[in-house]
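Only one protein chain is missing; all other protein chains are in place.
Just so it is clear, A and B label the chains in written order, and each chain counts residues from 1 on its own.
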Amino acid sequence: MNAQDLLNVVVIGSIYTLFAMGLTLSWGVLNILNLAHGAIFMFGGLLAYLVTQDSALSLWIVMPMSMVVCGLIAVLLELVAYRPIRRRVADLHASELATLIASIGAGAMLVAIAENVTENQLVGINPETFVVEQTSFLGLRTTNLEIVIVAIAALLSVTLTLFITRSRHGRALRALAQDPYTCGLLGISPDRMAAATMFVSGALAGAAGVLLAMQLNTVEARLGEPLLLKAFAVIILGGVGSVQGAIAAAFLLALAETFTDVYASTSVRDAVAFGLIIVLLLFRPQGLFSRVAWQRA
Amino acid sequence: MLSDWFSDNETLIQAALAGALLAYSFQIALRAGVFTLGGVGFWAIGGYTTAYLVTEREWATVPAIGVGLLLSAVIGLGLALVLGRLRALYLAMATVAFVLLVQIVAINWEDVTGGAGGLFGIPVTVSTTQVFLVVLVVSIALVFFERGARGRTIEAMRLDEQLAQSVGIDVVRERHLIFVLSSVLAALSGGISAVMFNTLAPEQAGFHLITDTLMMVVIGGAAAWWGALVGAIIVTWLPELLRFAEDYRQIIEAAIVVLVIVYAPEGIVGLVRRVRGLLSGRRPPTATPFADIAAATSPDRGHSQPEAELPPAAGRDPRPATQARNPD
Partner (left out) sequence: MAESMLSLDDVKVHFGGVRAVDGISIALEPGKLYGIVGPNGSGKTTLINAISRLVPLTDGTITFDGTVVSRMRPFQVSREGLARTFQAVRLLPTLTVRDNVRVAVDRMRDGDGGRRGRWRRTPAERNRAENATDVALERLHLTQLAGEYPENLPFGTQRRVEIARAIANRPKLLLLDEPIAGMNREERTEIAEIMKSLRDDGLTQLLIEHDLRIVLSACDHIFVMNFGKCVADGPPRETAARPEVQEAYLGRKHDGGA
């Protein structure tokens, strides 16, 4: 493994971070394992493709727009599916399962829409959205896009971490994760917080979607599925609901995968995530880093 | 007349039968409170094993499927031992990860699976009638399995695991048993599908199949065994029924899953019981894995805890079901 590989780890880890933070947030705070997350992520890329189809727009317009729309899609799911389920189903266990199934259905819906729009073809975001140029960083080969990806991931993860640990709303979120009922009594509206959480989660997925679609130069309906497996590993590694844990775990997973890539074979690489999940679930279900996650794991 | 209908719709009938077996696999696990979606992985294992043995090794169909079942039982037990103590979302996540892993293996292990392109020209060695008989036998077996003592055990495991243990049910062992049974049923569906439809590709064994199968269980209703069967028939014919929707068909199908799980989680079983209840004047409660009425009798297990009856110091976890580990 050389320095070039490590740079690669940083780029991949950044994408994983952006993807996994949103998923761990909704699970940790709301007990929603949102399997539509991968589809929302894909939609971020798809939207970028759609709006740049005729005329090139700057990435700095396209990405915020995708983030907002993806955030709204996630809020929509919360409003039409997850919230009604929480209202109707009193038993926590049953409501978690119903929510999970609803999220699978919602994800399938988004994928079906995407298949319609793209007519099952691979499409690409207009390259003029962001002109990719080779460049070097500390003597390593890279592209300006990769630098942007890393920078955005760093910016968003630092912002989210500060928001959760320092701001009043962040504290309210943590309180919600602990005890929704008492939160209601304290004047924090669980419904509003849930919608806000879903928005943030969706927006993060949207950003990740645009960036990965740019990096791969492709968008397709099932873009998100492979990332779901990675995100599971990241969440388990970092501890459910822990944003800092997810960030650290994302880079660890990227490192482990690149390591496998270099020293074993590319085909084993994708199984690394599953292996990590199994090992961790067996020996440290509370995650590597957090002694106690937001919720008891 | 009837035979015309059969030959016109043979592919759909076959798909419904194979779908019913996989739906049984999902349903039996969910009813016992075991949150596994790993069935699709075992469907693939059963399918590829059968296809490989029949095509490459020229085995007879029955032993080939048998090996697939055995292999799935062994892997299923292994998975149950590893994941057995996981609950709820953790188990769902780990089993989805397993499905994705099986798919990755199927794409990469080209010698056996034909890689991403899949296998073509698997000899068709079963007739629709034979598959129908298999489904019939399995259905009857399930009726007996879910009746009487075992049925009560399953209800207790899903509705209240602590209570189940306190009346002497070895919940860990029962969960392993359910896990293995579910794996074997899924492998049976996969094995039969392989030698019924003559192709098998990794993309079949992914999210799409999870969605379809959940759709069968949810639409049919999970409170009785026949819900899965009815659900399989409906879901299989849905594309035909939605033909008018053309390109929007799949979107509508997925939307139906969401609507049913949110607004009618008891599915057709619930509907039938409600109608029967209206006719007889007395309605037995229909609790499914997705819509429990448990909170009606035990206020302490609901979402909102109107009066936490114990301070945390007294140490009763108000939500035992979400624990990742067993209390013991």
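Note that contacts are C-beta pairs under 8 Å (C-beta built on N, C-alpha and C of every residue); 3 or more make two chains touch, one makes a residue touch a chain.
Values in this document were obtained by computation on a predicted structure and should not be read as measured data.
Seen in the complete assembly, the chain not on display touches B.
Across the entire complex, the residue among B:63, B:78 or B:285 in touch with the chain not shown is B:285. When you scan B:40, B:64 or B:156 for touch with the missing chain, the hit is B:156. From the options B:17, B:89, B:171 or B:230, the residue with contact to the unseen chain in the full assembly is B:171. Residues 149, 152-153, 155-156, 159-160, 162-172, 223, 284-287, 292-294, 296-301, 309-316, 327-328 are the ones on subunit B that touch the missing chain.
We take it that only the chains that are shown with their structure count from here on.
By the touch rule above, subunit A contacts subunit B in their complex via residues 27, 31, 33, 35, 80-81, 84-86, 88-98, 100-102, 104-109, 111-113, 115-116, 180-181, 184, 222, 225-226, 228-229, 232-233, 235-236, 267, 270-271, 273-274, 277-278, 281-282, 285-286, 295-297.
Residues 30, 33, 35, 82-83, 86, 88-90, 92-94, 96-98, 100-101, 104-105, 108, 206-208, 210-211, 214-215, 218, 247-248, 250-251, 253-258, 261-263, 265, 287-296, 301-305, 317, 319, 321-325 of subunit B touch subunit A in their complex.
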